[in-house]
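Complex shown without one protein chain; remaining protein chains in place.
Naming follows writing order (A, B and C), and every chain is counted from residue 1.
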Amino acid sequence: MRREEAPSCGGELGAHSSGRRRELICVRSPGTSLSGALFTFDREATTTVTTLTMPAPVTLGEFDEIFESVKNWGRWGEEDERGTLNFITPDMVRAAAGLVRSGRQVTMAIPMNKTAGPDNPSPVVYHLVQGHDIAIGSGALTFASDFIGVEFHGDCHTHLDALCHISYKGLVYNGRPAQQVVTSRGATALDVTAYSNGLVGRGVLLDVPRYRGVRWLEPGEAVTRAELEAVEQAQGVRLGEGDIFVFRTGHHRRRLELGAWDNRYPPAGQGKAGLHVDTIGWMHERKIAAFLPDGDGETVPSNVEGILYPIHPLQVTAMGMFVSDSLQLEDLARACADEGRFEFMVVGLPLRLPGGTGSPWNPIAIF
Amino acid sequence: MRREEAPSCGGELGAHSSGRRRELICVRSPGTSLSGALFTFDREATTTVTTLTMPAPVTLGEFDEIFESVKNWGRWGEEDERGTLNFITPDMVRAAAGLVRSGRQVTMAIPMNKTAGPDNPSPVVYHLVQGHDIAIGSGALTFASDFIGVEFHGDCHTHLDALCHISYKGLVYNGRPAQQVVTSRGATALDVTAYSNGLVGRGVLLDVPRYRGVRWLEPGEAVTRAELEAVEQAQGVRLGEGDIFVFRTGHHRRRLELGAWDNRYPPAGQGKAGLHVDTIGWMHERKIAAFLPDGDGETVPSNVEGILYPIHPLQVTAMGMFVSDSLQLEDLARACADEGRFEFMVVGLPLRLPGGTGSPWNPIAIF
Amino acid sequence: MRREEAPSCGGELGAHSSGRRRELICVRSPGTSLSGALFTFDREATTTVTTLTMPAPVTLGEFDEIFESVKNWGRWGEEDERGTLNFITPDMVRAAAGLVRSGRQVTMAIPMNKTAGPDNPSPVVYHLVQGHDIAIGSGALTFASDFIGVEFHGDCHTHLDALCHISYKGLVYNGRPAQQVVTSRGATALDVTAYSNGLVGRGVLLDVPRYRGVRWLEPGEAVTRAELEAVEQAQGVRLGEGDIFVFRTGHHRRRLELGAWDNRYPPAGQGKAGLHVDTIGWMHERKIAAFLPDGDGETVPSNVEGILYPIHPLQVTAMGMFVSDSLQLEDLARACADEGRFEFMVVGLPLRLPGGTGSPWNPIAIF
Partner (left out) sequence: MRREEAPSCGGELGAHSSGRRRELICVRSPGTSLSGALFTFDREATTTVTTLTMPAPVTLGEFDEIFESVKNWGRWGEEDERGTLNFITPDMVRAAAGLVRSGRQVTMAIPMNKTAGPDNPSPVVYHLVQGHDIAIGSGALTFASDFIGVEFHGDCHTHLDALCHISYKGLVYNGRPAQQVVTSRGATALDVTAYSNGLVGRGVLLDVPRYRGVRWLEPGEAVTRAELEAVEQAQGVRLGEGDIFVFRTGHHRRRLELGAWDNRYPPAGQGKAGLHVDTIGWMHERKIAAFLPDGDGETVPSNVEGILYPIHPLQVTAMGMFVSDSLQLEDLARACADEGRFEFMVVGLPLRLPGGTGSPWNPIAIF
């Protein structure tokens, strides 16, 4: 006999809808069709025109060329385990703290989701361990405690990836053999404890749906380097060395409004919006330290022939980039609009988990 | 057939010993006995003299009086779920960020401990979910992922307590009925998501072993209000409204050097060092926002007759204080000595866990 | 980044389809309509005619009368924890063993299901703990080990219910207070260890779809006392004191052929086929010792006004009956047909789990 289900604990729709909602206006220019359309986006925005080209397919050979061209192996020594976090200097941490003015703090995590669904095949295992019904031998005092279990590399669990998480051609970051680095009992190197002192730096949000004037990007849509640069220009920001790139596609907003969907490839799933592979070189040139997307940066179906998920190996394996997946950027997008700026201090703190290939986490922006 | 155990993944002794160790010098004045002794502590310290009085036993009646006198129920409204976090204003967040100068980041978490032991009866459940041996249908690309499960309110799991965690006489913070607030399926209110935007503020370390000139406090030793004030004076700091009180007894250092011990009451355990209950009034007057101790603040055996753990109900239930347990403050103590100051920015980020009575976490100090 | 899913490990369709399938023949008598139809069922069967009446709704008052009329509280003493297992005498165990002739063994469990789905919101948590890549310090020897975690009272996890599992009006079997018997840390009495020596006895399959000449009963269809007696007659068997009633609706066959569905009430779910409450008196009179259904015996929507799941409280709470849920009886149905008999030895062995409200298990029939 199964329990009757209580309403999903993972749904934060109420929380969101209780916040105020900006009215987004989508004005399509006359005479344009939906694909390749010109968009103006919202009230405050200057009229911005961009052409949405179909992403050109990239061959596997070209993928390997990109891989080689952005490879940071050995850049910070053979023993390095911090990758692009090395771009963040103490001065940059101080400068990031200097961005704190209003004191507003904004979570970028999805509430942990205990309910199985199309993008949550491994729901969070959550149980009370002890309730307030249990006397502890101390007068009228009781302690309630609980257990949380999470297979955190899931499509709706906000988490980060350790550098051991991804291998390409049998190697992980810095050219180490993947199966030596990750054994059946966990990682022996390049685990998440390399990040135990936390991610602290200047975050910059590039809000693509805002730029396009849409509520969200549809599954399969890829954002190119050209568009990223156009978003920067429209927002009046520029990402540079040691910056934390916060990338919004509206994935989570779509989920809140239309319901969860399966992010995998057709026919099982419907895919997701993300980056075009041509953005990789841009991130490499700009010396981005960390990448915090809603969705996970991947466009599904991808733009690379024969590689289902090309962004992760280029970021994590080749560049040694600090990467997080499945953020919730709706609160942040509203906060940026309210605060009138797209830069802020970011702090993200992984669990100190020896051997871990990543960690669930709850990074925040501070304004 | 059980596996042969690999060396404990939880032990970070190597990490510690690879850092540089300050030489602590304990000079006992001639003619003094060990209890009630005079200590000078370390090279840089001015000679500080303090009398170590035995904590006077507090009766249950007196405990209840303290409880009433520090009760913040209703102070921030009947619906309040943030308790003493309300003391931290946006201005204080900005001021805390202003403390960031060197950019040094220091974890205050114990590495998550997967190995059962005297203070770890519920070791972290950690498993690989998938290794780099599994093809994902994408050329030479593989993803390693894992699972973490943790009963986090343990004596060697760094975690925080939600306000629903402790009840006294059937009530939790703000006077709500404990068994309605925490059901067998988790908390319905006052859960850890009240803290989802994180703890950000000015942290101040009061380093009692440093003050006393000892390596650590022994189990059963209680720190009184008078001694806290003496430590403040010796360190040249003062805790005030909205501050985060970081309290070091050397619990974790003792564990690293002597090995784990059972923190419970004799005869099962050996107890632990912590606060005397007379410090509660001091925290209340000072309007402390959060409390981050090694150990968990409790002195075992306690100073209160009939209450095994008096500090938690006074802090969490009566005051609605943001409380964390089982921090690792050894790295922080060294950093404070290196940086020559005992104040810093603190950021702590709980998992966004609906219903949770707390969360494992990894708070950091930024200098 | 989530893994690409391997094919579900829970699907045993291959196993089933590799067995031979009997051809079921449904011959509808001329001039009858589908509802209220007359069926003859299969080649071997004598022509059996039965009228399928709609189950009459039972009021809550009538439910309570049934509850009182079948209540076995105190029948085997105030301290009894075995309930209807007391009906099985040592002689009956010996007689059951005497049914073993061909030596054929048949599992009645569904393969443990690790894949979330409409009837599996809490999939089995399964992880390798250690693989054959880990040297154990013993030459060329390795041990692979794993972890299984299961929230076993689910609609597609084969399990049994301990007598503490169900409460009605605040009481569990034998009139004990439910919240004293089950605390937040597990059961203090009437737990599954009352059954640690196992269920052993004579099993009798009543195969309702076979009787009706259908592949399975549709969700919402209820089997009445009259029909059970007709099935007995058609099959040439009779259930009596101490017998184990194996009840087939074809639930699992429907799942294998049409796919999983949500068993809950509309609109969330589609319901399921099971018993009419008028069968409870029959089970009580016959002194049935244990009940092993596919589905879980409940008809959803139920025949009782105001009680979503009336069968369980009548069986478990009132009668103290040994009850299992979510069996897989397809292999058994074929075995019965092959062996030409509907009775067999049953052995079912719960895990010896102190405090457990039940256990996952894998009961078998031996012919």
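One rule holds in what follows: a residue touches a chain if its C-beta (ideal position, glycine included) is under 8 Å from a C-beta of that chain, and two chains touch if they have at least 3 such contacts.
Everything numeric here is computed off the predicted structure, so don't read it as measured data.
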Per the whole complex, from C:Tyr168, C:Phe291 or C:Phe342 the residue touching the absent chain is C:Tyr168
For a quick check of understanding: of B:Gln130, B:Thr158, B:Asn174 or B:Ser359, which residue touches the chain that isn't displayed?
B:Gln130
Just to verify: which one of A:Gln130, A:Thr224, A:Thr279 or A:Gln328 makes contact with the chain not shown?
A:Gln130
Missing-chain contacts mapped onto subunit C
6, 9-10, 12, 60, 89-94, 96-107, 109-112, 114, 124-126, 128-129, 131-133, 136-153, 158, 164-170, 172, 178-179, 181-187, 193, 196-198, 200, 306-309, 312-313, 345, 347-364, 366
Where the unshown chain meets subunit B, residue by residue
1-5, 115-117, 120-123, 125, 128-131, 133-134, 144, 149, 151, 153-155, 161, 165-166, 179, 183-185, 263-264, 268, 296, 298, 308-309, 312, 325
For review purposes, identify every residue of subunit A that touches the missing chain, sorted by number.
1-4, 6, 125, 127-131, 134, 136-138, 143, 145, 147, 184
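Simple rule for what comes next: only the chains that are shown with their structure count from here on.
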Strictly by count of touching C-beta pairs, the top pair is A-B
What is the distance in Å between the mean C-alpha positions of subunit A and subunit B?
30
Between the Cα centroids of subunit A and subunit C the separation in whole angstrom comes to 45
State, to the nearest whole Å, the distance from the C-alpha centre of subunit B to the C-alpha centre of subunit C.
50
Numbers and ranges of subunit B residues touching at least 2 other chains
125, 128-129, 131, 136-138, 143, 145, 147, 184
